[in-house]
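Got a structure here, written out as structure tokens. Questions coming.
All protein chains but one are shown at their positions in the complex.
Each chain gets a letter, A, B and C, in the order it is written, and its residues are counted from 1.
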């Protein structure tokens, strides 16, 4: 199958190239970038020399429709809302790694993203939220997949089973997220300079992160009640990786062992979720470069709270890897096709 | 004043040397180390060449009492319980950076530290908990100061004002702590090797960290009710620094601005606590190498929760710096004597 | 083909597992480790959960010969000298990532490794030095391949073409090597603790590194004259990666462009060596996780010296990747079978 990547010159874009170059059923036919069209991708990213040396092109819906069957979007906020409706109309399936189609209500988008929502409400409703482990069926027939954000992926895979199984009180959920710097993209910002980030940890966007409504929307749907969460994000001096520590009150006393078993059952047919044994906590390094989400759990009887630790590689399971997983589901291929790489350790 | 350092060959020990070498009223007369006695400190730490080249000695209470007036302990768990009572009897004042005298109840120590408490209960009661900003008066007349742990320092400076001012419900406190690796000391452990820690974040000791009873004891005292907290610790790929994110339910709706003002008043005469303006969050780099504790605050009306972010340099305000601050209070010197160094930035 | 890994619990061992799990013609049948036999590999390395959960076994030549056709050794100095001769006799092909069979003269081994050489001189002579790009023919018929060291790989791929093409005066070669910490293995040593390595660079083993005779032996053979080199190694705060900067006097004035072209021709049929254009210098990140060796070149007419910058991932091309490349050559498979992974960037 021929695919294209819009926003190919960003980190999620080159990660799609890395992963798709190992995919047996896919050829990358188009690399699209507004800001760097005309140059070749390996001139911007020398690590791709000899692997992918395609020229970056301008986005043109007709041209795209002529050459590829499916398009990945790894673009800044606002871009895909403009281009995707036209492509869908032409029968091109789209997987959007940006946040443009994740929120079902336009006002929510406008409030949290601070920009106008120009997407057609119909298309917004059509978009399937691509949290693979939870929406496989809808994904398999989708025209447009809204790939989840990196923090929401780690958070929801960590806490949704407890919500669905009725173990916790949803309105008590507090999420403390920690992310590597690659999540901020490749644009040159002073705050993300090496000398500013190294040997430092900081909190940012507390109470105002655009992933808050996305997390609440997903939990609300599963909990079948309106849920508000406290969600804090921290920047950690590392390139890749997200770790979310999630706290919630247990509805009833439960042993850690029982909860761990419940999670194992829940994810029994999900090849990318690995539940750790009691007392073992995952590290982001243990999933680096891979599509895994590793989860550790503790039910603390002293405080009657559940603590969940969930780790992913933000560029893989939190972006490009999950996008490919969704493509696999959509195309009827094995969910882990092209995604069986072992984490790079150390 | 002549002072000695027991456990001089650890990170807190050499940090005491760094800081005391700038102190106008103190001479370091004895460096004591069980494991490395006989060698010179600059042979172990070449950065001290030409600055401090003293020979490390064995601990001998008589010798110590003859030569110094005050002793700092930066020793592994269990060491100071053995030596301090004898020194106090000889009239030597002691500041213990280890956890040996922080918990008032021996059973708590035995439960959380996993070792027998051999300290005389009287001495245990005599020990003053040296959270400088909260116990100045007791410190000023103490014979033995139990210097707070690194996580408790960041946590308590961050949340105790809210407890004391009655802003929050103490039993809802959740603390998400993140620490650099130096907190684990200099001993060679596989888990703290560079290749294991770098480009990774992990949770550890969830629900079982020995700082939990210390935090609960301090909050319980201020809240005047029995308080249990959820406390999680994470290892971050950096050498120095602790950031604690603390969550609690607000008793009544409050604006962030009002809380920030309340904290500023609370700490008005505390030179080392700096409260950030609304929307500004401190980073550990902004206190690196200094004795500051910087605090940011948010009252989120969506969730009715308070979020506090508190940062310190774990080796300074979280250990050796606060020990010197306590010495200053004890000796009647200005609290910031010898501690006015600017953070090293970047 | 069934293979075994002796020393499977070290970094090169788990990297073999990572890479071989993508190899179409190979099954890992035995994981062998003296120190951790009896445990399962994923208990030591949780990133392997669900990927490889084999039990580690003791080394037993008969058992090995019964179950596998080829054995990789990623063992500490001295181990493979003991076991390999027996295996070869039994017809098992061996690829030794350790330094035990690289030096042709036992005295050299004893001088630089500081330990007795117990290898049979015949076996020592039989061993083929596995610098894939230079010894393909011998590798293809070898019984025992001595896989090059990490620094020698980067150095020799960088400078041997200039030696062979007669561009430089071999006795003027100076190599300034920089390595990430993973090269030192997983053993817990104070010098490699995170807090000691982070935010620091240091030189080590100057004039005494065991890779010196290996480099000299290889250059001497190509130059057909006795060559001594100056070789310095530095530890850089990163996990993976080696960068060698190599200096030598040009025999005759040459343009950088001409030399770059000469190198491109030299490596035209070597899929893993990538020569950069003039003014472009490779970074270790651009080869991370891959088997590439990227090379930049400058002929400086001001000083009449050639400067070569050569980068590899020390765990891949500098160890396990090259070992698999050698296995491919030995087995008559395409040289890059199972090794086509794209560098992980960023």
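Operating definition for what follows: contacts are C-beta pairs under 8 Å (C-beta built on N, C-alpha and C of every residue); 3 or more make two chains touch, one makes a residue touch a chain.
What you see is a predicted model, and the numbers here were worked out from it, not measured in a lab.
From the set C:230, C:255 or C:269, the residue in touch with the chain omitted from the display is C:230, counting the whole complex.
The chain that is not drawn here is touched, among residues B:93, B:209, B:240 or B:305, by B:240.
Contact with the omitted chain, checked across C:24, C:38, C:91 or C:207, is made by C:207. Residue-wise, the contact with the chain that is not shown comes from C:196, picked out of C:15, C:196, C:214 or C:335. Think of the hidden chain as still there; on chain A it touches residues 11, 180-182, 184, 186-190, 192-199, 237-239. Mapped onto chain C, the footprint of the missing chain covers residues 174, 176, 178, 180, 195-196, 198-204, 206-207, 228-230, 232, 234, 236-241, 243, 245, 247, 281-286, 288, 296, 298, 300, 302-303, 305, 307, 309, 311, 346. In the full complex, chain B makes contact with the omitted chain through residues 11, 14, 17-18, 21-22, 45-51, 182, 186, 198-199, 239-240, 271, 274, 276, 280, 282, 285-290, 294, 340-346.
Everything below uses one rule, namely that only the chains that are shown with their structure count from here on.
Taking the mean of all protein C-alpha atoms as the reference point, the chain centroid lying nearest to it belongs to A.
Set against the C-alpha centre of chain C, every other chain centre is closer than that of B. With each centre defined as the average position of its C-alpha atoms, the distance from chain A to chain B rounds to 38 Å. Listed for chain A are residues 198-199, 239-240, 282, 285-286, 288, 346, each touching two or more other chains.
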